[in-house]
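Take a look at the following structure, please.
Of the protein chains in this complex, all but one are displayed in their positions.
On to chain A.
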Amino acid sequence: MLSLAARSGALSPYLQATNVAVNGSLKALHPGAVKGNSLLKSSSQKTPAISACVSAPGGIRMAHTDIKVPDFSDYRRPELLDPKKSSQESSESRKTFSYLVTGATAVVGVYTAKTVATQFISSMSASADVLAMSKIEVKLGEIPEGKNMTFKWRGKPLFIRHRTEKEIATEEAVDMAMLRDPQHDKDRVANPKWIIVIGVCTHLGCVPIANAGDYGGYYCPCHGSHYDASGRIRKGPAPLNLEVPYYEFPDDDTVVVG
């Protein structure tokens, strides 16, 4: 690219010298241009179409034919260095190379952009300590049979009860038709020995008391909801069974809830 700004602010007084020379006075700034100025003098009647000339060492450019396009060999591709060879032959390969590089860079760029964006957006999601709080790992060996243990999990009480054989049998034998929220015991436990429910009464949110009530399960003292050993509502105002969270047994002695 060749850009010639014919009007350059700071230099304009000096450049004006060439136009002033039309009227006769010759500034010492352009020593090498005597001949050029004498010709400019003779054309004093006509204003040159290009209103300022660029001063080059050794003379003033008078004509557009004096503009020399610089030699860009340092920047040319090898197949275009020879001015005696047509550029058509290599044009296919040059374009293919350029477009391949551009395409590959674009694909890489898209993936980079996606990664950066996801990293920034996902920084707004839950942090590691919060995520860590979302799971609880409990050693089941510490809970004796028949006993219910309460843990604080996600801000709510978590009941883990080690059920006896008798309780399991009782719960499995319950008739669905009698239940307000019919659910078989099988559907509420992964391992029948352990019932894991969230200890929030489904009526208005109080915490039921373990090993209380008429059905051998839980009793909510606020409004008198009775739950059985499977956490199902039997009597009272609560509409639904106690919620069963997601849990896994990584081994026989541990459960991870959440």
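Note that in this section contacts are C-beta pairs under 8 Å (C-beta built on N, C-alpha and C of every residue); 3 or more make two chains touch, one makes a residue touch a chain; residues count from 1.
In this section, contacts and distances are computed from a predicted model.
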Statement: Its UniProt record identifies the chain omitted here, from "Septin", "Translation initiation factor eIF2B subunit epsilon", "Ubiquinol-cytochrome c reductase core protein 1" or "Par-6 partitioning defective 6 homolog beta (C. elegans)", as "Ubiquinol-cytochrome c reductase core protein 1"
Message: Touch as defined at the start, partner being the missing chain; which of A:Lys95, A:Lys114, A:Lys147 or A:Lys186 qualifies?
response: A:Lys95
Contact partner of the left-out chain, one of A:Asp82, A:Asp181 or A:Glu243: A:Asp82
- line: Against the hidden chain, chain A presents residues 1-7, 35-36, 39-40, 42-43, 46, 48-52, 59, 61-67, 69, 71-72, 80, 82-88, 91, 95
